[in-house]
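Take a look at the structure below.
Here the complex is missing a single protein chain, while all its other protein chains stay put.
Chain IDs A, B and C follow the sequence of writing; residue 1 opens each chain.
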Amino acid sequence: MGLNKNQIAQRIAQELKDGWYVNLGIGIPTLVANHIPKGINIEFQSENGILGMGPFPVEGKEDADLINAGKQTITALPGASFFSSATSFAMIRGQHVQLTVLGAMEVSDVGDIANWKIPGKMVKGMGGAMDLVASADNIIVAMRHTNRRGESKLLSSCSLPLTGVACVKKIVTDLAVIKVTPNKGFVLLERAPGVSIEEIQEKTAGRLLVEGDIPEISLD
Amino acid sequence: MGLNKNQIAQRIAQELKDGWYVNLGIGIPTLVANHIPKGINIEFQSENGILGMGPFPVEGKEDADLINAGKQTITALPGASFFSSATSFAMIRGQHVQLTVLGAMEVSDVGDIANWKIPGKMVKGMGGAMDLVASADNIIVAMRHTNRRGESKLLSSCSLPLTGVACVKKIVTDLAVIKVTPNKGFVLLERAPGVSIEEIQEKTAGRLLVEGDIPEISLD
Amino acid sequence: MSHKNYISKVVSDAHAALDGLEDNMTVMFGGFGLCGIPENSIAAIRDKGTKGITCISNNAGVDDFGLGLLLKTRQIVKMIASYVGENDEFERQMLSGELEVDLVPQGTLAERCRAAGAGIPAFFTPAGYGTEVAKGKEVRIFNSKPHILEYAFDAPFAFIKAWKGDKAGNLIFKGTARNFNPMMAMAGKITVAEVEELVEVGELDPNGIHVPGIFVQRIFKGIGYEKRIEQRTVSAKAE
Partner (left out) sequence: MSHKNYISKVVSDAHAALDGLEDNMTVMFGGFGLCGIPENSIAAIRDKGTKGITCISNNAGVDDFGLGLLLKTRQIVKMIASYVGENDEFERQMLSGELEVDLVPQGTLAERCRAAGAGIPAFFTPAGYGTEVAKGKEVRIFNSKPHILEYAFDAPFAFIKAWKGDKAGNLIFKGTARNFNPMMAMAGKITVAEVEELVEVGELDPNGIHVPGIFVQRIFKGIGYEKRIEQRTVSAKAE
């Protein structure tokens, strides 16, 4: 079976630590904001220039001057601040943002990530992704374990143009939670309820270390 | 004879052009602000973080949070802005300040300047002087033509540790107005009322070009 | 007093603000997506018909708004940006080779603009190392981490948009409409700021200025702001 998008986001939210500033990418990462654990205080940064980003506005309250990096209308929470793109990326490059969560098309077993360009297809640009992955101390990738053709997205080396090298620390997919280590490659930490280790092994093309008991992901 | 401090400042003020942002150093340069010609609009920058610096406050209105780079209490004029030291030196280094006026201990005939350190004496530091002289498009030095021992301060090469190289464009002293050119050295433009060309030549140790009529400085 | 205590930057309108803008120049445009873009200046450039523009902007607008207007008229020959999706005409011109595109990581783009304005000709950043962005660039290790050398941008003109401005060119932005505008103000040799509200000198708090007037050469009050929203997203209304 595996996790759905919301469950992937919920599992990633378990990684949050009190007092972290967090940057969430477009797609599944955005959903992480809906699952902040009790007692954990988090501020969300959006790289276009806001700290303290809140939920979407209620209808009629949209403000063209208040958007996130996905160009969606948002709100600002009490304690928010606005700043320039230079200051925003100073926060990111200077490692003041403790966690970046983003999607990926491919991740290699040394932590390389490809998520911005498919040769032959229209290139939209890397936006802030290269700055984010090159800088963040802690990068979690949220993605499906395989692509639409059923091929593994966890590879020994990326086939697509890279966004960053040796930067991904953890991957949460519909099937598993995986740590990325420079020497041992992918290390299986948890599996989705009802998903077998064999299935994960089969769908992971890069080196995958399975050691000891692998517990099921708990979402409670 | 020669010009006094205020007259040197007054002559330098004639160089001001409408719409210029100007940074004035400590000493004679500060006095330039008292002589802005009619119809000329100038904003003064102080490198500790203000544009639109005004005169000293009236007694009782001093504010410890409002000083200039000489640590003197000042005022802010309408249209002023405050900013960080990084932004302040972005203005300076990025050549947004059109004119810097500062004092000097020595200037060479290729425009090198020494004004921050005397070997064997207590070194106080260069403050912002090195940034100012390395960056400004237009640097005018205000100083006496000779030092206390009567020795020329306009040399073929500086004997003191440099603040910057090939940067001074013009010098206004008690005796003369002198242009500094990379190839011909000092070029005499004007002489103080009653001061002879011979006296200026005698008191200028570096190469000095005297060509054609040299008018007297006019202060009206 | 025979002189004002400030330097007036006011020009009458967007058209007057373009004085000196010529074909084949590099031009910066503030904004992120359609947020905080200089709507009046873009329209005036379209009307003026300036050609051969190399455009530095984080995005390229949409088909019928923002920089999309200048793409439609083929006034832009090269686009330096970090993200150029959401624009069919852009895609067509790029794929046909009519439009040259140079993609730059967003943080690097921002910092290269700031560097230009701050007199920093080059700096090292980790962004893009190991990717095609690093191709041909100097690599150096700092704190055991590889970085690449990136250069400041040059731009004879920058067009930006602020919320409020005074006649001396001091600017204040609202919300996330600030984005690239402050650095491009710093970088432009001639920076044109259009504002929603143009106030008298002295009306803005000197502690609250986002861009000091020294970085602005021309300012005018814009008109008819559309401020289009690209992705209107809302929450369920509270009961």
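Note that contacts are C-beta pairs under 8 Å (C-beta built on N, C-alpha and C of every residue); 3 or more make two chains touch, one makes a residue touch a chain.
Owing to the predicted nature of the structure, the values given are computational and were not obtained by experimental measurement.
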Chains shown that the absent chain touches, full complex: A, B, C
Touch criterion as defined above, residue of B:E15, B:E43, B:D109 or B:D131 at the omitted chain: B:D131
Missing-partner contacts on chain A, residue numbers: 18-21, 36-43, 45, 51-52, 54, 76-83, 86-87, 89-97, 135
Hidden partner chain, residues of chain B it touches: 46-50, 55-59, 61-74, 76, 82-86, 88-89, 92-93, 112, 122-131, 134-135, 161-166
Hidden partner chain, residues of chain C it touches: 111, 115, 118-126, 140, 142-143, 147, 151, 172-175, 206-208
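Here is the rule we go by: only the chains that are shown with their structure count from here on.
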Middle chain, criterion being Cα centroid separation: C
Chain of greatest Cα-centre distance to chain B: A
Where chain B and chain C are represented by their mean Cα positions, the distance between them in whole Å: 35
Chain A and chain C, separation of their C-alpha mean positions in angstrom: 29
Where chain A touches two or more other chains at once, by residue number: none
Chain C, residues touching no fewer than two other chains: 114
